[in-house]
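Missing here: one protein chain of the complex. Every other protein chain is in place.
Showing chain A:
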Amino acid sequence: MSEKKNNQVSRRQFLNYTLTGVGGFMGAAMVAPMVGMAVDPLLKADGSDDFQYVMDVDEITDEPQRKTFYIDQQDGWYDTEAERTAWIYRDENGDILALSPICTHLGCVVDWETGDHGNEFFCPCHYGRYDQNGVNIPGTPPEGPLHAYEYQIEDGRLYLGRANPREGA
């Protein structure tokens, strides 16, 4: 029995292991809920998918129209209404397009046909340009097309949801 002692865990090792284990467990039990609190925003589901009425479908033309609407926004413990803007029109194929005016370069607001920028969306901050489909014109600062709002049509009324990035130039 005594020659086997080398393989056994010594009293000191045993105490080291158990104390480290218990200490580690206590530390983790203390920190885990705090970390959970800090990363809560990552665990929450993405914002609401509500759709808001914006305009009637038969008012939509080939010419982009600027419409503002309000979404219910829950900002922590504040329920607020947030203003959204969309450029709404039908493209060449007759499909409805509702574009966000937020420039995909650095977040300024684009305008339709300002100055000598006919048939284009133009961003005054760094001269970003987008064609009539809201697709960025290569050689100008934006790296992607204007985001497009999800939309639903009910009883000839147009409802808009979230604005999502699109594939493009």
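Going forward, a contact is a pair of C-beta atoms (placed from the backbone, for glycine too) under 8 Å apart; a residue touches a chain by one contact, two chains touch by 3 or more; residues count from 1.
The working rule: contacts and distances are computed from a predicted model.
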| item | value |
| --- | --- |
| Listed names "ABC transporter permease", "Serine/threonine protein kinase", "Menaquinol-cytochrome c reductase cytochrome b subunit" or "SigE family RNA polymerase sigma factor", matching UniProt entry of the absent chain | "Menaquinol-cytochrome c reductase cytochrome b subunit" |
| In chain A, positions touching the absent partner | 38-39, 41-42, 46-47, 73, 75-78, 80, 82, 106-107 |
